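The chains shown are only part of the set, and none of them has been moved.
Labels run A, B, C and D following the written order; every chain starts at residue 1.
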Amino acid sequence: MSAIAIIIYQWYEQLGIHLTVAPFSLLGIAIAIFLGFRNSASYSRFVEARGLWGTLLIAERSIIRQLKNLLPNDVELHKRISGYLIALCWSLKHELRKTDAGYDMYRILPRHILTQVMFSPMKTNRILLLIGDEMAALREQGKLSDITFGLIDNKIDEIAHVIGGCERIANTPVPFAYTLILQRTVYLFCTLLPFALVGDLHYMTPFVSVFISYTFLSWDSLAEELEDPFGTSANDLPLNAICNTIERNLKEMTGQQPLPEPHQPDRYFNLT
Amino acid sequence: MSAIAIIIYQWYEQLGIHLTVAPFSLLGIAIAIFLGFRNSASYSRFVEARGLWGTLLIAERSIIRQLKNLLPNDVELHKRISGYLIALCWSLKHELRKTDAGYDMYRILPRHILTQVMFSPMKTNRILLLIGDEMAALREQGKLSDITFGLIDNKIDEIAHVIGGCERIANTPVPFAYTLILQRTVYLFCTLLPFALVGDLHYMTPFVSVFISYTFLSWDSLAEELEDPFGTSANDLPLNAICNTIERNLKEMTGQQPLPEPHQPDRYFNLT
Amino acid sequence: MSAIAIIIYQWYEQLGIHLTVAPFSLLGIAIAIFLGFRNSASYSRFVEARGLWGTLLIAERSIIRQLKNLLPNDVELHKRISGYLIALCWSLKHELRKTDAGYDMYRILPRHILTQVMFSPMKTNRILLLIGDEMAALREQGKLSDITFGLIDNKIDEIAHVIGGCERIANTPVPFAYTLILQRTVYLFCTLLPFALVGDLHYMTPFVSVFISYTFLSWDSLAEELEDPFGTSANDLPLNAICNTIERNLKEMTGQQPLPEPHQPDRYFNLT
Amino acid sequence: MSAIAIIIYQWYEQLGIHLTVAPFSLLGIAIAIFLGFRNSASYSRFVEARGLWGTLLIAERSIIRQLKNLLPNDVELHKRISGYLIALCWSLKHELRKTDAGYDMYRILPRHILTQVMFSPMKTNRILLLIGDEMAALREQGKLSDITFGLIDNKIDEIAHVIGGCERIANTPVPFAYTLILQRTVYLFCTLLPFALVGDLHYMTPFVSVFISYTFLSWDSLAEELEDPFGTSANDLPLNAICNTIERNLKEMTGQQPLPEPHQPDRYFNLT
């Protein structure tokens, strides 16, 4: 984009079009202010999404802690519920990235549960429902009182908020008009900039205008990337690594060996 | 608006009025800062409104989950309450958009309830009251203890906060003076801009001033559109699609077939 | 103010004082940034105040809902408590606007309560205490268990937070120095502006400087108005209309006829 | 500071140093943006601190309300606990301002408690512990059930959050580097400004540069003052008045006569 601007500019220079820096200065600062606003909006989505996944880890650890405290001897139960919770976070990841959850569900869930989950159009929510059923069964058997059932139900509810919050972020982009208007104005601004600068800067024009364009375009594209924090590009959330951390945490707490390897950054130092 | 500016400008040019860019630069940046503030204010209303509808989905799913956990065999109850919850969200949509809830209520609610709801001036709140009555009846019958009743009551309370929050956003606009002052200054600014630029830019004036005006006017109008997030224009919340999602979710959870079709974007790729 | 500036400017013009636009451009943008900050601060007070009154409506509706659910047959109780709750919101309005609550209290409260409330220096808080006493009496009589008493106590607590929050906003202005510094600089800036512009703009000076001054002064005065959201000017919260809405809601829920008329905007389209 | 700048400038003027407005314009706007950020940071500390003290009032009123509701006849208890709560807020004030709590503790607390509190290095926290002990004793005596004890414990917990939050604000300043960098750049900027302006403005330089310097310096010093909201300067929180309000509220609620006089502003209209 900038390369083209440089080439074209050589030619326009001789056309004698009068463009001065002053109106572009005004416009550039206005665009910078709007870019700042849009980056805030995108970044706060990123932060909220990260916070939700952090809450997921916390709530899942808390459920396991509560089960271990309240029913310390039912080791089988700890393992079964930790399996459900691990499946839930992988399933949420696949739902948000619109990838196929099949392999991970197959790897983690017992067979009779697997069918029930895979046939549901809302897999993550279905797993949460199953965890609730298990807790209700414990209450039915008198292993949990209404009050201790309530304590765990609050954690399940926290997870429900995480699932709902992530779906909300994934389904509701920043109003498209923001993206559209900013992109149009930024690109047009960068295209016209060389013609405004050429009068003052002569041979330095390409260099300076590429520099300015780089600043504006990179901020614009970064805002766009962060807007959907559940993608797989370098600046998105490393959902695989987070799910791996959750899996390691829950397995460690319930004494399951071996723990999966920690997720390693790829050769570009990015986690996915 | 801009077209008129261009035409008029050709004529003023020969009038010899002295307007320079400098004061407009100052004014333009000041307006950009104020536009940034107003967009923040409008956008945060949009985000809050979206968050409230997200919470509605979460709370309604949680109520169904709790009922299924606590009273797993009372399938009729699950369906009846899910019907109320679905009616509640459609009713809230109609209330916020000031449209007639009649058809949707007729479609969803059983007959004896329908009259009671349609005659109330606060339909959504009335439906919530009915849900509470059902829970109280279950408590009266001993099917829910005080504690498990309290767990569900907390969810009903969350829904009450959503209803109240949406009403608040719908009834309290951003103070009108913000809209008024900004609109006046933005329009006047755009009208005067060509006369300030013409001295420097000559034949390029129309082009540059249209560009600058476009940036400012589109940000102003976008802020105004987002300010009322419950409207039906392209950048407002797709309440129909959200209600449809809630209906699909609750029906799936209570095993009702067939699920309604997912809401599809119209031919301009907009959801309503 | 601006009119004076125009008149004086005609005279200074011939005095040969050198003022250029550049330092005023710097100063104007700095002031715009500070005005943006102050408007954020004032507007967030407005939003918080509105949110508190929204919560008041929600919490009062929830208390009535809970009473109707838990004690469905005690219609007298519903009406009595709804009366207290309605009185509470009118009393809070009078407390915040420092007007006399006498008439409204007389209109709503039963006689034996009226004396107790009117003699208290903290009327709103006193009414809340009375509501709590009623709930405690129900608990004493065994009509509410500790747990259901706790559910309602949480709502009373929400109202306590609303009252305390409103008092806090009313008693703690934005630090006065912000108002003072901004007002001084804005007025001085607007006074000096014509002298800076006159060199460039000649006969257009009054027009442009009035325009710029208008933008700055109106933002400054709007920030000041929103700072105290409980006043009675056009951009303040329409507390009368909100109290009226609460009264209509609670009466409708408890089946009291006739509902008061909805509050209508005055002939300037303002609610009070 | 500005006076010195004016004097020196007369002398430099004849030195022929070339400083133009343009780079100072850039720098001034950058500094204004950073000042805006720092004012936001300081102001949000002020707002948070005010909110915490507001919560303190609300929570203490709620504890008294709950005690009056749950144990309506134990008037001695109401007075004793209200004494502790009043002592707690004065003690917190003294802790935050690092003044001696002795006189106020002596005035409010009974003798046997006084020693225990005055010998503790964490007086406020100690008083909270004593309130908790009283509640636990009531529970032990069967006057409070576990559930009603829990309701009051939640309020005690709110107070614990207020104490911890205030200590956090008092002990953690805005990172000192912000203060340092801004102060250095603002002062240097104001010192150099006259030399940049003198070329354009001649005899008007002192006036304009004092004006600009005033704007920047006052914003900088205001940010510094608000940063520590618990001090005693004019723009800090009026902790004495707030404590006085709390004392009046709690005494009125428990029927203690006479109420202390409301705190009056001093002759500069400031509360302390």
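As a convention for this text, a residue touches a chain if its C-beta (ideal position, glycine included) is under 8 Å from a C-beta of that chain, and two chains touch if they have at least 3 such contacts.
Quantities reported herein were computed from a predicted structural model and do not represent experimental measurements.
Enquirer: How many copies of this one chain make up the entire complex, given that 4 are placed?
Expert: Total copies of the sequence across the whole complex: 5.
In this section, only the chains that are shown with their structure count from here on.
Enquirer: Where chain B and chain C touch, do the two copies share over half of their residue numbers, giving same, or under half, giving different?
Expert: Mostly different residues.
Enquirer: State, to the nearest whole Å, the distance from the C-alpha centre of chain B to the C-alpha centre of chain C.
Expert: Here chain B and chain C have centroids separated by 23 Å.
Enquirer: Using the touch rule from the top of the page, what residues of chain C touch 2 or more other chains?
Expert: 22, 25, 29, 33, 36, 40, 147, 150
Enquirer: For the protein chains shown, what form does their contact graph take: line, ring, star, complete or other?
Expert: line
Enquirer: Between which chains is there touch?
Expert: So, checking each combination of chains, I get A-B, B-C, C-D as the touching pairs.
Enquirer: Which residues of chain B touch chain C in the complex?
Expert: Chain B residues touching chain C: 17-20, 22-23, 25-27, 29-31, 33-34, 36-37, 40-41, 120-122, 125, 128-129, 132-133, 135-136, 146-147, 149-150, 153, 156-157, 160-161, 163-165, 167-168, 172, 175-178, 181, 185, 188, 192.
Enquirer: Could you pull out which chain D residues touch chain C in their complex?
Expert: The contact residues of chain D facing chain C are 21-22, 24-25, 28-29, 32-33, 35-36, 39-40, 43, 46, 50-51, 54-55, 57-58, 61-62, 65-66, 68-70, 72, 145, 147-148, 150-151, 197, 200-204, 208, 211-212, 214-216, 218-219, 222, 225-226, 234-235, 237, 248-249, 252-253, 259.
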